[in-house]
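With one protein chain held back, the other chains of the complex are shown just where they sit.
Which chain is which? They are A, B and C, in the order written, and residues in each are numbered from 1.
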Amino acid sequence: MTNSDAITHDVIIVGAGLAGSWAAMIAAEQGVRDVAVLSKLHPLRSHSGAAQGGIAAALNNVRPVAGTGPRGPLEQIPEGEEPVDSPELHMFDTIKGSDWLGDQDAIEILVNDAIDVIYQYEHMGCVFSRTPDGRIAQRRFGGHSAPRANFAADWTGHVLLHTIHEQALKHGVKFYSEWYVMDVIIEDNIVRGVVAINILTGEVHLLRAKAVMFATGGYGRAFKITSNAFANTGDGVAIAYDAGAPLMDMEFVQFHPTGLYRHGILMSEACRGEGGYLLNKDGERFMEKYAPDKMELAPRDLVSRSEQREIDEGRGVMEDGQAIWLDLRHLGREKIMERLPQVRELAIDFAGVDPIEEPVPIQPTAHYSMGGIPTDNNGQVIADAQGTPIVGFYAAGEVACVSVHGANRLGTNSLLEASVFGRRAGYAIAEFIKNGAKLHPVTGDPAERNRRMIQEMLDNPGKELVEDIAQELKATMTANCGIFRDDEKLKRALKDVRELQERFKHARVMDKSRRFNTDLLAALETKHLLTFSEVIVTGALNRTESRGAHARTDYPKRDDENWLKHTLARKGEDGRPELSYKDVTIFWDRFPPQERKY
Amino acid sequence: MYKTTGFISFFLRRLTGVALVIYLFLHILVIGSVNAGPEAFNARLNAVQTPIFKLAEIALLAAVVYHALDGIRLLIVHYFDVTEYRKSMFYAVIVVATILVIAGGVPIFLFMLETAS
Amino acid sequence: MRVFQMQRISAIALLIFLTIHMIVVHYPPFHINFDNILVRLQNPVWKAIDIAFLFFVLIHALTGAYVVITDFERAFDYRKALAWIAVVIGVVAFIYGSMTVWAFQPPA
Partner (left out) sequence: MANNNRRTVTVRIQRFNPDADAKPHMQEYQVELVQGMTVLDALHEIKTHQDGGVTFRRSCRHAICGSCAMNINGRNTLACKTPLKNEIDKHGRVTIRPLPYLPIIKDLVVDRTTFWEEYLRVKPWLIPPDDIPEKEFRMSPEEVHALNNAETCIMCGACYSSCAVIGLNKKYIGPHALLKAFMRVLDPRDAAPAERLAEVSGADGVYRCHTIFNCIDACPKGLNPTQAIETLRKLAQKRQKYEQARRERQKHLNEPIP
């Protein structure tokens, strides 16, 4: 019955950010005729478009002017002169940034494919900023030891996203815009399709496919102050987890040092890349104390912790002392207007401050999700530490955990990851389809099951507002599972999350209509937040060390002896996460773990 | 409806344009009566030169002046990069049109009073 | 597109002709009749000017009307037919108008 009612495609890709669009474009280009992309937002509204600073690749177009030090001006490398950068160096920086939790085989692929991917973007029409002789311009970025962030002013993600979406259209990819995926069907370790709501009509449909890919982006919305879009509710991780797939390294959440005070909206790292200062209440450049070498351009986890320490020790600014100054004034009007125009506008629009004239109040903001659905190097989702595949199920981008970022991502590496691994997943999917993948039958009626679930939510007369539950979750996650964690806080967070899960059963959806019911979607999203937050907290509670973005005040040291391994979480019989661990791939001869100092 | 100076200028331009087209054809017909001989022509012309019609003529003048000035404004926009000044150009058109209409309208008005008395 | 160009060129021409027309025809002595028009139109240059004026004003008016009408989505698909209607009206009006100008001859 249901099997024949369903919409069918060869390939269904969920999410139309960089990762999803790349995969769709490549699969179509490779000759898979029937590729469909489902996205809860119009593809061009995807969060990839919000990325500002740049995308990494060792193109060797610019170098620091000799003798000007690590923060001096940059110049184009004259034709034929020595390169300053290499994939090898990029690889080392990434590994070091990851605090050795990144899988080095995956990182090697990332840095090597990087160069090709950037040139491909350029050939597809992406408008990068340029050096005087017409090459792609590059800037410095935190944690990178050479200027290798390729950029388009400060709207890099925007131009990349538009470019790749255009290409997907050109290749005839079918987009289901504003379809919300709420379930993935996996039986016997084989993927069979998804269940989605057509937001416009409110109808629930079963969509069957030979291959399904998740590219649904990150989960920063579990925190109160975040740079992430409303849409970044981690639907993909929660749905996959509920369907029996594992999640990896969920406890690693990156806090970006420069979110606009109170809003969390990102002031791009390019601000510091271009030479901005961080100042405390006394006007000190406090990074001198924490990273004398790299100063403001130390990696994000370190800078955020330094800021938080200044704030906690009473050297913050603004009435409540919860902010830090980001000072760009010395860059001068011209540079700000040319290199950081959007950033300036954001500061004016949202903080009422013109960075040309005044310092901007900022604070750390939840920014990037290192964890996600574990995959191999071709986007194939794996079911366990041994790498058993879930057949036909792929993931890439922020929703996935390959893992190239390990415990902490370097800026500009994630647009890269979404592109490189989205592209690789595209090739892998095309291969998979061409090798005769089959449409596997679906047991029962999953669409009906989800319809009933929705009806129950709509009929629930409950007295709690969904938003109150969501706010309480975000508050506890920020306070107890944020930049600094310890056993006590994490236990409190776990208790809170579980209580909130209970309370959610009595949540009331206010809008009862079918058509474009975003109130219902918000409830489903909150349910997802509650689901994976428990995994984050559980992972964090168990990991009794500090590594990368995971900083425990009760275990302040990295502990390679016991914890040089990935956390895998799977939903247990009782509905609680069950943890196991997976080895990190390390090239012991090339990049053995070292102390991470900047 | 989306009301801005841009929209208002467009609306007035269109309104005056269409009014002028209607006027033009009536005008051709009126003047065309000469084909039936000078007497018919004079009779027809006398009929359309009563005070009421003179008042209408001021309206006509206003329409022509606004339409022409706005047309000039558009021609300028086509050939020079001046979109930045779009608002001030519109206000300038209004001001200049008002002056011209007053300058041109007063003599007609005085003449009308004369013939009316 | 030709309509657009025609409209701009005729607009520029009108700027000149219409100004002349307004000044000579609608201002002193204000009251016009066959005789005082005839005085002017006995000069063939004036006849030529009036006919050129007529030509441009028709082009401008008809392209203008055409644009106004085809701006409506319903009429948009009938552009061809509307353009032909405009041409026919234009030709007829031009002939009729030229005859009119011609008709200002001293009574025999």
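In this section, contacts are C-beta pairs under 8 Å (C-beta built on N, C-alpha and C of every residue); 3 or more make two chains touch, one makes a residue touch a chain.
This structure is a prediction, so every number in the text was calculated from the model and none was measured.
**Student:** Among the chains present, which touch the one that was left out?
**Tutor:** A, B, C
**Student:** Which one touches the absent chain: A:H9, A:R63 or A:R135?
**Tutor:** Once the missing chain is taken into account, the touching residue is A:R135.
**Student:** Pick from A:E448, A:D487 or A:D511: which residue touches the chain that isn't shown?
**Tutor:** Answer from the full complex: A:D511 touches the omitted chain.
**Student:** Contact with the hidden chain only, please: which chain B residues?
**Tutor:** 1-7, 9-11, 74, 77-78, 81, 83, 86
**Student:** Residue by residue, what part of chain A touches the chain that was omitted?
**Tutor:** Chain A touches the chain not shown through residues 41-42, 44-47, 49-50, 59, 79, 118-119, 122-125, 127-136, 152-153, 155, 158-159, 162-163, 166-167, 169-170, 200, 229-231, 262-263, 265-266, 342, 345-346, 349-352, 465-467, 509-511, 513-519, 522.
**Student:** Over the whole complex, note the residues of chain C touching the chain we left out.
**Tutor:** Touching the missing chain: residues 1, 3-4, 70-73, 76, 79.
Everything that follows uses one rule, which is that only the chains that are shown with their structure count from here on.
**Student:** I'd like the Å distance between the centres of chain A and chain B, where a centre is the mean of that chain's Cα atoms.
**Tutor:** Whole-Å distance between the two chain centres: 63.
**Student:** Averaging over Cα atoms per chain, report the distance between chain B and chain C in Å.
**Tutor:** Using C-alpha averages as centres, the distance is 15 Å.
**Student:** Enumerate the residues of chain B that touch no fewer than two other chains.
**Tutor:** If we look for residues of chain B contacting two or more partner chains, we find none.
**Student:** Could you tell me which residues belong to chain C and also touch two or more other chains?
**Tutor:** none
**Student:** Enumerate the contact residues on chain C facing chain B in the complex.
**Tutor:** On the chain C side, the touching residues are 8, 11-12, 14-15, 18, 22, 26-28, 30-34, 57-58, 61, 64-65, 68, 93, 96-97, 99-100, 103-104, 107.
**Student:** Given the complex with chain C, which residues does chain B contribute to the contact?
**Tutor:** It is residues 14, 17-18, 20-21, 24-25, 28, 31-32, 34-35, 38, 41-42, 45-46, 49, 57, 61, 64, 68, 71-72, 75, 78, 104, 107-108, 111, 115 of chain B that touch chain C.
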